[in-house]
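For this depiction, one protein chain was excluded, whereas all remaining protein chains were kept in their positions.
The first chain written gets the first letter, and so on, giving A, B and C; residue counts start at 1 in each chain.
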């Protein structure tokens, strides 16, 4: 193929790939780092009984600018205004007179990756393969036959660690194009007094979502601060199980080499980490700065949408 | 109005309504029973580090028979088959040559209450009002201006208790039309050695979902076992915060009085309990029978879909 | 109420309203002007056997900027790439081995008024009523019970007349804010040698769509040239049955009085004219200029979407 940086990619893949590590059929990837001990330890972090959501509301005010990844559209198929105008009496389906009863109902049309999301392991391919060498052609118009997001249905309640790199840099938001390095991560963890452990979800705040909220411009798809490709060794060394940021694509844009989204190739495709994107880290950033606690039980289950390549979620930090 | 059973409804509303209890503006209802102490206690239930999902996969094999509540439809806007056929090189959006990179993406079309779901407090009305006296006409074609599901974004991680009434009765599934009584709930709790406490989510297994899986018939909308209207005093006495079953409508069908879904009117509209419906309780039922532990940390966050009357969710029992 | 221009509105409504003209139950409005004689005469205009479409392709390159009226999204549920990769053999539904057979299929998600469209008579209300005095509250979350677009299922094949006002003005496109007057219409018709007759669809070219194509900016919802409110008497005098332009809202924006879209109020609500919007009149404009023929059989059937307030359509001029 031959592109600038291919040697780095090949080196990282050689050194850090988890293909085969958990068996030839594995579809869970780095989530295998989260065993019972990690779950129990994560639950023990709950001391204040406080919940903080890291999910942007799903609605037309979201960050998408159009195209197939339009913002979520929730449409009402029954409303209170219809009810008060008398249109629900008698009830439908032969259910008889309403006697004062009424209802509202709705239908959601939403690209799974339009807002706060998990990228599943069937979302990205490299050289014909997804995670663990599963054939990319297993992802058809009927969905992913391997590594669909539903395989994670019993996962993603785990330890979460916020690394507030923006705050560590003393800025509201890192600049687009800023590549977050392993040194940034280590310095932030040290300053915050928190340690990254096997099976963690590492959540990195750039501040970009807070800066762009309501005036998104090219937030989705444009230049962004984000994880450097060269955090791959750090992610491997710490046996990180999942990772999330408050940007559209997690890694720094423009990319550092000629390959598009190279950290996706190394860390999602080869190491098997689900990537969380467009997480809203403003409230949790403020909260952690206030109480000095940067670790928590993370409740971040994906919806088991059969064959989907990603999922919306309500990511909640429980302290 | 005048219907058979209206006196019971008015009596239960008089005695158990929580309107105003947490302020005139409250939109959270019985979830107010879940305070920091309850969250911390719930987390302390995690001893084995085991996760069990109670959510049915979201796909076309779901329980809906058509109509506006069709089963979830996940559609692919990019596939691995396209990628291997060469259609993603060059990449879109001016991102240049692919160098082996590929991707899949998808869009979900889903009635929020088609599968495993939360009914939010804007889903049901009685005599012109939703929970806390908010005007039903606040729910328009643009969504719910009050009691939209997004107000629960920082909630629904709590203590869960499974009451396996089917197993207590020694049957695979209770019969359609069987009304689960307070005595059933008490006897089941006693036999299981578990206690229902303030702020719990009470999860009641009828066995119906397991019996109908894959051959749904009139599962959605038809006759069903479920909670009796007369569990309302029990729910109030125990300060239950939320409730879920493995049936389409939580309460017994046909209803016990002439009002449609009267427990919705009492418990959802007036007491402010979110109702979980179509939860898949087969795996958790088996698991609890095996280890004898019927209480757990329940991770059951709703998606913060602005103005929605309900939400899909991945309900996970963490033991 | 009291707003600038209310006197004009009331005067026009008094003089030109067709409410009751075709019976108290009528839902067809000015399309009643199109009788058998008009249809036969329209067909006799077909002399060259030439078809010209006036519909913009329905796709993500359309004029919408986001929001609930996103551009049309067509999603594939079966593809040729899946087929060639072997995923359709055996066939689904127990249809056995493929023996070389394959298929593609798709699902459209589309706001009815996102692209080239008809506004039906249930689309606009004034003072609580739609066309013919039907109660606005007949349009619920279940759709329009009166004046749904499906009532026009046997209509809209009729005589069409193009009035190319832009060309008459010698410009590529009229300026935003330019109000097309009755004099403009008469001068254009005279210059083109065409006459407007009872039951016609009058199609007015401003040139704006051609100018904005592919770089839409505020085309949808912004300032635009268009029909003056004061064309109402002209539309009445000519017994026009329907009207269309190449702009998002047919009438001039900003409006000439304080009422929003006042010609909709007079001509759609009270006279009963369906309004065609976002028609692509570039090809037909060129064609008519070339052959000097500005009248044709217009094939412009709406889809009979039950209860819809508008419809996409493929408007074809047949000469």
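The definition used in the following text is that a contact is a pair of C-beta atoms (placed from the backbone, for glycine too) under 8 Å apart; a residue touches a chain by one contact, two chains touch by 3 or more.
Note that this is a predicted model, so its numbers are computed, not measured.
J.: Any idea which of C:8, C:84, C:187 or C:289 touches the chain not displayed?
T.: C:84
J.: Identify the residue among C:17, C:192 or C:299 that touches the chain left out of the display.
T.: The missing chain is touched by C:299.
J.: Touching residues of subunit B against the unshown chain: what are they?
T.: Spelled out for subunit B, the touching residues are 60, 64-68, 70-71, 73, 75-79, 82, 85, 87, 109, 137, 140-142.
J.: Please output the residues of subunit A touching the missing chain, sorted low to high.
T.: 73, 75-77, 79, 81-82, 84-85, 87, 107, 109, 141
J.: Spell out, residue by residue, where the missing chain touches subunit C.
T.: Touching the missing chain: residues 1, 3, 6, 35-40, 42-44, 46-53, 55-59, 61, 68-69, 72, 74-77, 79-81, 83-84, 91, 93, 95-113, 122-128, 130, 135-144, 150, 153-155, 157, 221, 258-261, 265, 297, 299, 301-310, 312-314, 316, 318.
The rule is short, and it goes like this: only the chains that are shown with their structure count from here on.
J.: Could you check if the interface between copies subunit A and subunit B is built from the same residues on both sides, meaning over half shared, or from different ones?
T.: Copies use mostly the same positions to touch.
J.: With chain centres taken as the means of their Cα atoms, state the distance from subunit B to subunit C in Å.
T.: That pair's centroid distance is 44 Å.
J.: Please tell me the distance, in whole Å, between the geometric centres of subunit A and subunit B computed from their C-alpha atoms.
T.: 24
J.: Residues of subunit B that contact two or more other chains, please.
T.: Residue numbers touching two or more other chains: 75-77, 79, 81, 84, 107, 109, 141.
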